[in-house]
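Read the structure below first, then the notes.
Complex shown without one protein chain; remaining protein chains in place.
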Amino acid sequence: MSEIFTAAAVVLVLTMAAGLVRVVVGPTPADRMMGVQLIGTTGIAVLLLLGFAFEMPALADVALVFALLAAVSVTALTRRRVGQDRS
Amino acid sequence: MTIAWRLLGFCGLWLIFTGWNPGSWMIGVPSVLLATWAYGQLVGDSRAPSAARTLGFVLFFLRESVRAGVDVASRILRPRMRISPGFQTYRMRLADPSARVLFIDSISLLPGTLSADLVHREEIRVHALDATLDLAPELADLERRVGRLFGEELTKEKHGHV
Amino acid sequence: MEILLETVSLLLVGAGAFFFAVGTLGLVRLPDLFCRLHALTKADNLGLGLVIAGLLPWAADPFLALKLVLIWLLVMLSGATGSYLIAKRALRGDGEDLLE
Partner (left out) sequence: MTAGLLLLFDLVLVTTLVGLAIAALISPDLRRAVMLFIAFGLWLALVWARLRAPDVALAEAAIGAGLGGALMLAAARRAARRASANGGIDAEGGEA
């Protein structure tokens, strides 16, 4: 079974690498952030698959941190503009 | 009564995080108390849905998310993508704050729709991949289900298409 | 029995990987920000859900299985809320550093 999980992880890492195109070309920071979110979500799946392939349940905790992190970085990015700068 | 349920819920959450490990409760008890207090500060009183209704909604939700994924995949995979994006406005009638949050979040996971903005506390601007369809009936159905989950009966007529 | 379980698991994980690939393709291919958000939220949530459903039977203890389900719920919550926030700021044009 662990071969299947590893193979799926390889496929997912390839799609993550393809999604990096959106982080590099943009055009807006929001698009880049969406690319980062995609990496986060796919990374969770990769971590879980690796955790089952290597029989290391501790990797599920890393996946949990990834899930929380996506929320933090999106909230940090979507702050509303405050009055002081460029109207 | 609600406090007890929240305490129980956060204890369960801690159990999921750490597994069956008695030593972990040294940090667990303060964390659970803090989380219960913070939850009470952030969320006002809101009726808790019953177990049977929650199960029904979860089943509906799973079916809809599979439909949504297949829908979006079939649109993307065509060589010429079948999309005509645009915005529509929907007037929300739910009153319960938790129900409103659940409704707005579920719209984004429904086939072809994405909640984009909330204006004047009741008008939701919904972005659709295919804006030529009228979204109001489907949204009204979802709203009725969310309302029923929180014990709020919405009548079937005059769903608020603006 | 074992074979059946393995087949079901294989199918679920494979379908999950397919939806992740579609989500990535959509993110690269779709024309504007809002459409890309559609691909991001829906395809990825379904992909992760399918992968987790495929992994569930192999979880060593029930706590791990519950943790996997919790991860899925968290991702759905943060995905839906994050896409709402991004769409709202982009629509109103008042995000501090979203569009420029």
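When the chains are written out, they are named A, B and C in that same order, and each has its own residue count from 1.
We adopt the following convention: a contact is a pair of C-beta atoms (placed from the backbone, for glycine too) under 8 Å apart; a residue touches a chain by one contact, two chains touch by 3 or more.
Only a predicted model underlies this, so the values are computations on that prediction, with no experimental measurement involved.
**Q** At which residues does chain A meet the chain that is not included here?
**A** 2-3, 6-7, 9-10, 13-14, 16-17, 20, 23-24, 26, 29, 32-33, 35-36, 39-40, 43, 46-47, 50-51, 54, 56, 58-59, 61-62, 65-66, 68-69, 72-73, 76-77, 85-86
Everything that follows uses one rule, which is that only the chains that are shown with their structure count from here on.
**Q** Measuring from the mean of all protein Cα atoms shown, which chain centre lies nearest?
**A** Nearest to the common C-alpha centre lies chain C.
**Q** Applying the contact rule given earlier, which two chains have the most C-beta pairs between them?
**A** Pair with the most C-beta pairs in contact: A-C.
**Q** How many angstrom lie between the centres of chain A and chain B, each centre taken as the mean Cα position?
**A** For chain A versus chain B, the centre distance works out to 22 Å.
**Q** Let me have the rounded angstrom distance from the C-alpha centre of chain B over to the C-alpha centre of chain C, please.
**A** About 16 Å, centre to centre.
**Q** Out of chain B, which residues touch more than one other chain, so two or more?
**A** Within chain B, the residues that touch at least two other chains are 17.
**Q** Of all residues in chain A, which are in touch with two or more distinct other chains?
**A** 64
**Q** Where on chain C does chain B make contact in their complex?
**A** 18-19, 22, 25-26, 29-30, 32, 34-35, 37-39, 41-43, 45-47, 49, 61, 63, 66-67, 70, 76-77, 79-81, 83-84, 87-88, 91-92
**Q** Per the contact definition, I'd like the list of chain C residues that touch chain A in the complex.
**A** It comes out as residues 6, 9-10, 13-14, 16-17, 20-21, 23-25, 27-28, 33, 36-37, 40, 44-45, 47-48, 51-52, 55, 58, 60, 64, 67-68, 70-71, 74-75, 77-79, 81-82, 85-86, 88-90, 94-100.
**Q** Which positions of chain A touch chain C when the two form their complex?
**A** 1, 4-5, 8, 11-12, 15-16, 18-19, 21-22, 28-31, 33-35, 37-38, 41-42, 44-45, 48-49, 52, 57, 60, 63-64, 67-68, 70-71, 74-75, 77-82
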